[in-house]
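Take a look at this one; I'll ask things after.
Every protein chain of the complex appears in place save one, which is left out.
By written order: A and B. Residues from 1 in each chain.
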Amino acid sequence: MNESKNIKFNKTVQLITKMSLDMASVVFSKLTKTDAKIIIDKIYSDDISNISENMNKNSKEVMASLVNLVGDTPMKFLFMVPLNDSLKLTDLILEKKIGTHNEFNMYVESSVQEIGNIMASAICNVFVTTCKIKLVPAPPIVMKDFSSTIFQEYTFDLAMEQNEMLVVESHFDLTNCGINCSLFLLPYLESNKILSSIEGL
Amino acid sequence: MTDLIVGIADIKIGQGEQIIKTSLGSCVAVCIYSKEYHAGAMIHYMLPSLEQESSNNLKLAKYGNPGILEMLKQFKSKFKIENSELVAKIFGGAKVLKNITTNIGFCNEKIAREILHEQHIKIIASKTGGEKGYKIDFNLSNGIVLCQVFGENAAEY
Partner (left out) sequence: MSKSILIADDAPIIRLMLKDIITPLGYQIVAEAANGEEAIQKYKEFKPDLVTMDIIMPIKNGIEALSEILKLNPKAKVLMISAIDQKEYLTKAIKIGATDYIVKPFEEAKVQIAIKKALGDHKL
């Protein structure tokens, strides 16, 4: 195991992060007309090698929405859904019978794109209101690939500059539809410092 | 025996029935193998060369140079062997995120070939480039690497 310096993820920042993910749950449920609840699996910091080793253990074929949150406290947001489940998500959003969409066309890709957009926006909205900062999402990038490859490529610039990463790892199950999605929020180390030092938080 | 999973900027060494596994994008994995010991090592690195010493907390395996040399040093401290008795295979170096990692994959592959050539280690197989991710399983009982590129069938190298 690679040694981690264990950068502290500020407790107040953790709380605001949880609130923002609750809001992301709400908007996701509204868009898909389901009752989905995001469950936070882990909030931690670790060595980049350990993090990607864990990602490699359970790598799946997914469609992903990669959204950079830009502003005073930059973060990365990553939403991933197993490839075949992205078809079901499209059916849910368009209120069609599950099984209607059966090929990966622009509507399926843009359903994942838009899920990323609204959830990332919801997260930004909570941070802006609570911390009085500027934070907005950039236009999402949609990818189809192995989840481990996507994670590595998306966090490449973070891993270039530092050997540790802060990770908020979550998932949600739409049990009625058998859909299982994963979500990562990755604040830059500097963003954690800035948020931790905001007065009144 | 448990599989060995390699993350980014890391090196793993194994032997016998073990399988070393990783996923790649623009990163490159170099696998070295000794038929004599049925042992091998894999490095998964993300950048071609360490430009300058910028911190005390260096991860040598982040870079092809000096990471590949570090992998050789670690392997040879466990198994008494000459470079000429080793073979190497190279994987990865794709251009997955077009607007972020530009030419890094190509440069990563280039440094692997340069260093292995300098070290007189024969490259007997490779699968590199493209625009999709790789999953590789390096079987140490026979040195075969099972490589799957996203969207394609797996193939043996």
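Keep this in mind: a contact is a pair of C-beta atoms (placed from the backbone, for glycine too) under 8 Å apart; a residue touches a chain by one contact, two chains touch by 3 or more.
Here the structure is a predicted model, which means the values were calculated and not measured.
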item: Chains on display which the left-out chain touches in the complete complex; value: A
item: Residue among A:59, A:111 or A:182 that touches the chain left out of view; value: A:111
item: Given A:122, A:143 or A:158, the one touching the chain that is not displayed; value: A:122
item: Where the missing chain touches subunit A, by residue; value: 27, 30-31, 90, 93-94, 106-107, 110-111, 113-114, 117-118, 121-122, 124-125, 128-129, 134, 136-139
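Just so it is clear, only the chains that are shown with their structure count from here on.
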item: Centre-of-Cα separation between subunit B and subunit A, whole angstrom; value: 29
item: In the complex with subunit B, residue positions of subunit A that touch it; value: 2, 5, 48-57, 59, 61, 66, 141, 143-146, 148-150, 152-154, 156-157, 159-160, 163
item: Contact set on subunit B toward subunit A in their complex; value: 5-10, 21-27, 46-47, 57, 59, 61-62, 96-97, 99-101, 104, 132-135, 150-151
